[in-house]
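All protein chains but one are shown at their positions in the complex.
After this line comes subunit A, so read on.
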Amino acid sequence: MIASSLFLVAGCSDSGVKAAAPSTPAAGSPIQISTSHCGQGWTHPAAGRQTLTMTNTGTVAADAYVIDVPGGAVYGEIEGLAPGVTRSLPIMLGQGTYAIRCQPEDGDPLVGPSVRIGGTDASGPAAVPVTYNDLYGPTKQYQEYVAGGVKTLLAKTRTLTSAVDRGDPKAAKRAWLPAHLAYEKLGAAYDTFGDFGDAIDGLPVGLPKGVHDPGFAGFHRVEYGLWHGESMSSLRKPADQLLKDVKGLKADLPNEDMEPGDLPLRAHEIMENTLQFELTEKADQGSGTSLATASANLEGTREAVDLLRPLLQSRYTGLKQMDAQLDRVQRLLDAQKHGDSWTPVASLDPSARESIDGAVGELLERLAPIATICYPRRTS
């Protein structure tokens, strides 16, 4: 990393800035990032696709932003620039007024001198940063959503467990899906609930004995037993353990602090999981309900997106198209619901499967910018 920065610094002294030159370092000395000289050295502001070099001449690490003046929208950033280090920032700048904002690790931000770029070129896309404070409300609301959902989850898990306990496989099978969907609607993805996540919704992957491993637990363990003709008595233990873990999750929730940066990530990661484990049917243990899970995941995704919507409205130009794609996926999934049952992925006709896979793929492309735009950044 440092070696390549040095190369760019060395190279920048002999080439002028040309709008069209790909990745050409800017002329002159690097732009300074520090509390005393923030933004100094940006002596030849020019339009076009270019690479700015920035050196932290201060004594503490700092984030550096190229911002719009006076709006504050960010065109490019270098996060965590260490003292003495020079890094390059490829950026696309057009007509307008810009400044460098230096955000020292533990201090107040500084905005450097404004620079003007003339001409008629348009800049690359920019967005006003989202702050930790901005994310506080949506994160709290999301936690409330989860808390409400966990209550439903507990009630439905009780129904499932009591059906297993009284040895009624038909009722247990009927109760399994609603309980599982209650969990899937929470929008858990990538270790959201820590150990509870694995205990409640873990897959047999990574277990030495797979589905027969004593460590295989939770909804999918019960699913495996119910749809592989295991005796009700042998399923009592995993079903009771599931109920215990759901109760544990509920009790633990108030202690779980959700990072403000998690919610924006959740916006695409829930459906990343859906594509990876549900649409491939990897998670399925015999119930053939992967598309029901996908639909529940979509609901969880919508919740995350809707809570972030006020922040996205002015920042994400593709919001409308993203909404249309959420609807499209919903429509394609709904078409596979028949009363209380869903078409198993393996039974989908190939063109229906391609349509769902393709639509979810496109949805992910449209959800991904949310995580980048809403990544929490300090502005004060």
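Going forward, a residue touches a chain if its C-beta (ideal position, glycine included) is under 8 Å from a C-beta of that chain, and two chains touch if they have at least 3 such contacts; residues count from 1.
We adopt the following convention: contacts and distances are computed from a predicted model.
**Q** Per UniProt, what's the omitted chain called: "Autoinducer 2 import system permease protein LsrD", "Iron-dependent peroxidase", "Chemotaxis protein CheW" or "Aspartyl/glutamyl-tRNA(Asn/Gln) amidotransferase subunit C"?
**A** UniProt lists the chain that is not shown as "Iron-dependent peroxidase".
**Q** Out of A:Ser34, A:Gln285 or A:Gln325, which touches the unshown chain?
**A** Candidates A:Ser34, A:Gln285 or A:Gln325; residue touching the omitted chain: A:Gln325.
**Q** Please identify which residue in A:Gly84, A:Pro113, A:Pro310 or A:Gly358 touches the non-displayed chain.
**A** In the complete complex, the chain left out is touched by residue A:Gly358.
**Q** Touching the hidden chain in the full complex, which residues of subunit A are there? Just list them.
**A** Residues 18-23, 48-49, 74-77, 90-92, 121-122, 124-127, 129, 315-318, 320-321, 324-325, 328, 350-351, 354-355, 357-359, 361-366, 368-369, 371-373, 375, 377 of subunit A touch the chain that is not shown.
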